[in-house]
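Note that one protein chain of the assembly has been removed; the remaining protein chains are unaltered in position.
Up next, chain A:
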Amino acid sequence: MGVALGLALVLASCGDGKSSSGGSGSSGSKSEVIAVAADPPEYINPLNDNGTAGIGVSMAIFAPLVTTDPNTGKLLNVMADSVTPDKTSQTWTVKLKPGNTFQNGQPVTAKDYVDSWNMTAEGSNAWKNNGFFSKVDGYDALNPPTPDGATPKPTAVKTLSGLKLVDNLTFTVKLKVPFSQFGLTLQYLGLAPLPEEVRKNPDAYKRKPIGNGPYKLAAAWNAGDDLKLAKWDGYKASDAPEADSITYRFIPNADTAYNEFLAGNVDFTDVPSTKVKSFKTDAPDQWVTSVSSGANYLVIPAWDPRFKNPKLRHAFSEAIDRKAFADLVGLSDPAKGLIAPDMNGYRADACKYCDFDATKAKQLLAEAGGFSGPVNINYSTTSATGQIFAEAIGNMLRQNLGLQVKYTGKQSSEITELADSHKLDGLRFSGWGHDYPSIEDYLTPMFKSNGDANFAHYSNPALDAVLAKGDAEPDPDKAIKLYQQAEDIALEDMPLIPLYTKSNAYLHSDKIEPRVSKYVGVSALWATFK
């Protein structure tokens, strides 16, 4: 029932900037220039990159094992022929399609995956996607604890005991504990394989990646250059994009990238937060928006006894006019749950305490015994809008609950550090976007005790137990039901107060129509040409 409602909300938030005909394509070949509003990457290696810019570019050069079908939301094989769990979901067998090669002509084999993953899992290599393998058996042997300040020594063990080669095209992954969502996690591009010659000396290939994906380097790529890619005819998977050539142009200042688009110099760019109110008039008929994705919260410090009573947290939640707040943010929808609306398993009515009701809020606050002293709201000075959002929330708490409010601006990394050491006073903002499309990727990181992104430092053994049950449940629908139970527990305890979900806006030239999918968002790489 909730799912239908959720869908309605999702569809309502789906934009439709129609494109005018005409087209400004200069030549017959299908080429596009994509602006990336980020510092240019210094190397291309998906296993050692978890930034949006680097992974986005790598997507053109490398191919994942599996992917989400943009039309149906189902899992689709790319490099994999099959990904199958055993009965307990603890050991997974990955079979590769035969006949795929790297751009240097060597075949893509199971050994390439196993060796690339082992390299990444070895802590002393300090590759950024190391954390992905923490679920795999044997991870701890490659990542022994290091005393503060000491350089991690290369370990004697070089391979994950959980990774086993079966034959040339098959390998198995044994996890530490059963995990029913593991198949979904394999679509992360940060798991793409490197060919042997690159594995031998990754530094030599920093700027000349050899991938297994639809595009290869078209020209030498030196520091300061645009990244120019050309279609690679060796790519055999069915999801090859349409463009014959793609140029990625890195423009760290998002407003400058936006101006480059308006001047007609790039075919695709993000709309920066400063232009959310004006992009529809700046580029009429040349914009698209994604379905709301990711989720944004107000974080209650679980270590602060003043915020301990769940009724107080519910009172705060009821005192927030989410509609007004989402309007202030722009391109946003009020959040009524902890999961993003584009997830399978999202329920639009999950939260019972998220409707704005000042009377009820006051009553709940009274039942909780009130709140002594001013509520401090921390905001990031790195963000242009941090202070405005903090003041909006502060005013709502002040007016609707009669509380005193104060504000503290700090750099976001400093806020995180203070929170990690339980020294942060009061509330702060946080947001989360999934790495793989499962509601589990919201619940485990943010609500499991010691989760990777447990902003509130929240812990409830009951929730951990339900999550573990979901992880061990091989039937996807049943697993979702269990995860939803975990969401319900988290909403009752409310370590995070849901605020809003946000869609992103993008501009595109008349020449292309970006792929817009309610499952995987907006993509310029998979644009169609007119």
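Basically, a residue touches a chain if its C-beta (ideal position, glycine included) is under 8 Å from a C-beta of that chain, and two chains touch if they have at least 3 such contacts; residues count from 1.
Following the convention adopted for this analysis, contacts and distances are computed from a predicted model.
Hidden from the displayed complex is a chain whose UniProt protein name, among "1,2-phenylacetyl-CoA epoxidase subunit A", "Oligopeptide transport system permease protein", "Na+/H+ antiporter subunit D" or "Threonine 3-dehydrogenase", is "Oligopeptide transport system permease protein".
In the complete complex, the hidden chain is touched by one of A:107, A:152, A:272 or A:310, namely A:152. Within the whole complex, the absent chain has one touching residue among A:86, A:167, A:197 or A:255, and that is A:255.
Although one chain is not drawn, the whole complex shows that of A:93, A:170, A:245 or A:265 it is A:265 that touches it. Mapped onto chain A, the interface with the missing chain covers residues 39, 41-43, 50-51, 123-128, 130-131, 134, 143, 145-146, 148-152, 206, 222-224, 226, 249, 251-253, 255-256, 259-260, 262-265, 410-414, 416-417, 431-432, 445, 452-453.
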